[in-house]
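Can you read through this structure? Questions will come right after.
A protein chain is absent from this complex, but the other protein chains hold their places.
Then we have chain A:
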Amino acid sequence: MKRLEQEPTMAEEPKKTKYDRQLRIWGELGQTALETASICLLDCGPTGSEALKNLVLGGIGSITIVDGSKVQIGDLGNNFMVDAKSVGQSKAKCVCGFLQELNDAVKANFIEENPDTLILKDPSFFSQFTLVVATQLVEDSMVKLDRICREANVMLVFARSYGLTGFVRISVKEHTAIESKPDHSLDDLRLNNPWPELKRFVETIDLNVVEPAAHKHIPYIVILVKVAEEWAQTHNSNLPSTREEKNEFKALVKSKMLSPDEDNYREATEAAFKVFAPRGFSQDTQDIINDSCAEVGPNSSDFWVMVAALKEFISNEGGGEVPLEGSIPDMTSSTEHYINLQNIYYSKAEADFLSMEQRVKNILLRVGQDPSSISKPTIKSFCKNARKLKVCRYRMIEDEFRTPSVALHKCLADEEYRSAIGFYILLRAVDRFAATYQKFPGQFDDGLMDHDVAQLKTIALSLLSEMGCDGYMLQDELYNEMCRFGAAELHVVAAFIGGITSQEMIKLITKQFVPMSGTYIFNGIDHKSQSLTL
């Protein structure tokens, strides 16, 4: 078999092939980010074990499991990472061993220590990690750990499984994503604002060419730019704005169609709305360039330095627009026209990139940073994704608990959110219950179920009162269900929550896609789970 120059065949690079299916999602850069990340897991019950399993399979750099408990017989019924031989042994050791089996490349360690104790005694322990995933912690420990990780600038994700409910919550001061990779995003064609080179190219093509094959292989970009010009000439240089005008414009496009099999004209009619779309960029991007972090200084991150450059670009050579994304969607066209168009878009994107690169260098110099510290590929990616940048910020847990936002009241009143908010409150209430009674409500078959339900209700109501929500009632059934759950950690719920947790961790580490906002409350009763940003 002839050896390929750039691309390895299936026979070579087994590592690459093993990760093939995920490389197609986050690419080499994402994979590298995962492989250089170090994760700390607190508590290796099924929730933590399942979360880590997914990361180990994906090739995470290293994992350190912190758990001081021994494997009990009950654990055999809910945790895949322990077996009958492990009973009586360190759970951290067993889980670590079984996880290691899933992927040789991962460095797996464990520490036999109770997470709550570690949080109290050795906060500096956590600074060494990229991300800490804390599962099954109670409120008190959550607050303490949150402070520690915030201080040390270590990413933190909380996860909890409790009967048929549970939650996942990210706690990071700020997370920025350049490659947010949204499912649907509008292409950047600038049909409403064509630049000189594009206009010049369009001029070289005659829409009224006689030969049928040529007529139906003119790409819609050309058609729409021409028709827009034609329109502007008879409408005071304006683009269609009212409903009638837009319909007229579409009719004008359609009128140039010579026969019904002209797909290019059909595409042009369907894409006509791109001509009257407003110029500029989204509110999200607007918010980012207006963010106070865009006023950069010597400690500013690469992201914000590039945002500062973007802001300058927009106000100057950008003429109110961000750098051109540079690619065009497929469309009916002759190969020649299409390739020419591609080159025109590519060239402008390149030119915009070069401007941005210069601005980035100047800003870095200005704030006293090394002007070559942000690489070309990074700046290029930033330019391509300028319309899709994402900034996520998360409140500290104690802030959320102490000063609940307005959203809480809204959720309590909204039918859609009722069960989710109910569980949110109850998940906190059970921790308070445990702090008082040294057990979770309904945890044991001790004949105290009615007492537990009543006490849980009292605690929940006082919690609501603390949060400024007197008068709100949670459904009675929820109290009963919560006590019925008795702090059970069911495998299927742990696997679900662990799955979500691992996915969020991947997004945080690779800085691709968009992490969830707020707290995800899992409702395993009817699957009407909700994300609550409180």
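One rule holds in what follows: a contact is a pair of C-beta atoms (placed from the backbone, for glycine too) under 8 Å apart; a residue touches a chain by one contact, two chains touch by 3 or more; residues count from 1.
Assume contacts and distances are computed from a predicted model.
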item: Which of "NEDD8-activating enzyme E1 catalytic subunit", "AP-3 complex subunit delta", "Large ribosomal subunit protein uL23m" or "Myotubularin phosphatase domain-containing protein" matches, in UniProt, the chain that is not displayed; value: "NEDD8-activating enzyme E1 catalytic subunit"
item: Hidden partner chain, touching residue among A:Cys40, A:Ile344, A:Ile500 or A:Leu534; value: A:Ile500
item: Contact with the hidden chain (one of A:Ala33, A:Leu131, A:Leu145 or A:Leu164); value: A:Leu164
item: Option from A:Asp83, A:Glu317 or A:Glu350 whose C-beta touches the chain left out; value: A:Asp83
item: Residues belonging to chain A that touch the chain removed from view; value: 1-2, 4, 6-11, 14, 17-25, 46, 50, 53-54, 57-59, 72-74, 76-80, 83-84, 101-102, 163-164, 180-183, 217, 330-335, 338-339, 434, 438-439, 442-446, 476-477, 480-481, 484-486, 488-493, 495-496, 498-500, 502-504, 506, 513-517, 520, 524-529, 531
